[in-house]
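One protein chain omitted, others in place.
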Amino acid sequence: MKRRSFMKGLGATGSLAITGGLATPALLSGAGRAYAQGGELNVGLLFSLTGAVAVVERTLHDAALMAIEEINAAGGVAGMQLKTFIEDPASDPATYADRARRLVIRDNCVSVFGSYTSASRQAVLPVVEQRNNLYWYPTLYEGRECSRNVMYGGAVPNQQQQEFVPWLAENFGKRFFLIGNNYVYPREENNVCKMILAGLGGEAVHEEYVPLGHSDFSSVINRIRTEQPDVVFCTLVGDSDVAFARQYHAAGFDPETMPCASLTRSEVEVQAIGGEAAVGHFSSAPYFMGYQSPENEKFVQAYLSRYGADQVTHFVSEAAYFQVYQFKAAVEKLDPANITPTAIRDAAVGLTTMAPQGEVVIDANLHTHLWPKIARWKSDGQAEILVQSEARVAPDPYWAYEGETCTGEGLVRG
Amino acid sequence: MDAILNQAFAGLSMASILLIVALGLAIIYGSMGVINLAHGEFVMLGAYAAWAMQSFLGFSILVSLPFIFVAIAVVGWVVERGVVHRLYRRPLDTILATWGIGIVLQQLVRMFIGPESLFVATPTILEGNTVIGAVVMSNYRLFVIAFAVAVLAATWGLMTRTEFGTRLRAVIQNREISECYGIRAEKVYATTFAYGAGLAGVAGALLTPLVSTTPSMGTYLVVDAFLVVIIGGVGSLIGTAVAAGAVGEATALFSMLMNDTLGRIAVLLAIILLIRFRPNGLFPQTIRR
Partner (left out) sequence: MNRTNHYDFLGYVAFAIIILLGVPFLLGFDGFELNTFARYLALAMVAMALALSWGTAGLLNLGQAATFGIGSYVMAMHLKLAASTGNPGGMPDFMGWTNVEALPWFWQPFQSLSVTLLAGLLLPAAVAGLMAIFMFRGRITGVFVAIITLAFMVALQLVFIEEQRFTGGQNGLTGLAPLELPGWTVDTYSLPFYYLVAGCLIVALLVGMLVVRSKVGLVLRAIREDAARLRYLGYDVAAYETFVFCLSAAIAGWAGMLYTLVLEFASPTYMSVSFSLAIVIWCAVGGRESLVWASVGAILVNLAEGRLSDMFVEGWLLILGLLFIFFVIFLPRGLYGLAVAAMDRLRRSPRTEPPVPVKEG
């Protein structure tokens, strides 16, 4: 009897010894280690390669990785090679938080490039802010955030909507039907949209949110049929957008008279929607794969030859790509002995970079000045750019909120 | 009134999709007591098979359906022989094992085909709408409804009018005694599991023109389908059909009155109440297990 309990204890000890052994890191990370060591600079990639969000994040991962390898092949950053730490957060916010800790604390990364959804960015924020690291976030998002530790490479509402909504109202009419997934991004974009519409004397006839991943839109389509709006303003993402677009087409709605105007639909979604269902609808974004510029030609060609001719580039993967080059340019302004995340951030402000979409500039508020475009989808899955903004549009993450401005000192009220 | 009729059709359409996904699950759960959480992944494999047939052979979904049925049935057979048949005495453990199988299948697809969303074309002959009065019905959805009913009828026929059905019912009633009469229960189970998987594959293929085809598409479907099976009553095909209809129409009704999220919450609460007061489902089977 005694022996049995002894063995039980031993078993527990044994399994926990394995446990401990597994957990002990190959190299213990001490605080205050220099970032630039032995001609290498550590950077992290935090894009989901598994789970539901992998549909999009895989392409962001690919684009960022391509930029890093291009830079390394061309001699690196200020003579240093970029050492890439790849983590897979599996589309789960808790895992994002866990993996972000690894990259920032254990792997001593000087910057982390990552993520697509708002929820995942928010999960990563505590650790990058506490450790004063730098998170390069390539995605368009809802604004209303002013972290000093995030480099926002995507559009905020004013950059996507200030030209788009008036243009839609003028060409199709002022009765908008708002449909989005149920989370902060669509709700915030719709707030902005309603505000612009109110200024134009238009109205939102109906506003509806469906759960993420929702795939049966029969009820929504019936409601659209009853309301007969002029424009269906769509902020559905991923699988929901694909399902909605296909069912919208199957319902027989005519894009000539009642188009979908999307802030989120890119070449990735259109590929899954199919040209036939996507044709004639509109998107607003700073970049489309079919945009004509030497930089874009180079980007698209490199991407397709690397990942396959059936792949597409889109406005988030473009940002994931050019942000790595922004990072490089910022690091090159620094003395190699003083490379820290905050120094990179400060060096990045005001930096101009030639991106596939045009020349982009990093604002003091760490968001990016971009070139918004309005495009109509064609049946070959590419977009025809109809309107290109005449000048770069400045990012104003608190555009819709009087008395709040995001500046180089953080959020200023009053 | 028109709005209500249109919405009723929407409910019917949702019900047909639920039914076709749930049927395979109902057969597997009803006859073997196996809670197959990999069912969603069988659906997903069916969708990918439809995509593969389209892009490599140029087949439309309608042509590929029989091939998909066979292909996914084979996958189901392998899963049954490899894993599930070891667990018949431990029904709760099948939840865990099949969940693991689901993860594996999903990840295999992601690694070998890729995580991106794929496009499968709607069959051309089923494009367009049928309009009766003010009710607009998508032809493809009409087809899915008809197909779901046909599959239900075929399954019912298989269970009640064939030699195999007789054997299966015998095994469900009493496995030991059936074996004494020379029925090989193992074979019957494997075939049943394969049939259920095949139905899931067909469901997946039929879904492709309506949804986004991704490796994780099945996870959204399996919970709903399972609820339908439980509501309908274990082992009752008619129960499953009625439950699918009820859930579909209820979702449509609540969605019209409120919105899709609240509609779903209301349906879930209704389901909880129903299970509490009728735990054996709408159409309980009185069999000895």
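Things to note:
Chains: A and B, in written order; residue numbering restarts at 1 for each.
Just so we're on the same page, contacts are C-beta pairs under 8 Å (C-beta built on N, C-alpha and C of every residue); 3 or more make two chains touch, one makes a residue touch a chain.
All of these numbers come straight from a predicted model, not from anything done at the bench.
Taking the complete complex into account, B:265 is the one of B:4, B:63, B:154 or B:265 that touches the chain left out. Check B:3, B:103 or B:149 against the missing chain and you find that the one touching it is B:103. Within the full complex, the residue among B:56, B:181 or B:277 touching the omitted chain is B:277. Interface residues of chain B with the unshown chain, by the touch rule above, are 35, 37, 83, 86-87, 90-93, 95-97, 99-104, 106-108, 111, 219, 223, 226-227, 230, 261-262, 264-265, 268-269, 271-272, 275-277, 279.
What chain A contributes to its contact with the hidden chain is residues 1, 3-5, 7-9, 11-13, 15-25, 28-29, 31, 49-50, 86-88, 90, 92-94, 97-99, 101-102, 105-106, 118-119, 122-123, 125-127, 144, 182-184, 187-188, 211-212.
The rule we apply is simple: only the chains that are shown with their structure count from here on.
Averaged Cα coordinates give chain A a centre that lies 35 Å from the centre of chain B. Those residues of chain A that touch chain B in the complex are listed here as 49-52, 54-55, 58-59, 182, 208-211, 213-216, 218-223, 225-226, 238-243, 246-247, 250-252, 268-269, 271-274, 276. Put simply, chain B touches chain A in their complex at residues 3, 6-7, 9-11, 13-14, 17, 107, 110, 114-119, 121-122, 127-129, 136, 138, 140-141, 209-217, 219-220, 252, 255-256, 259-261, 263-264.
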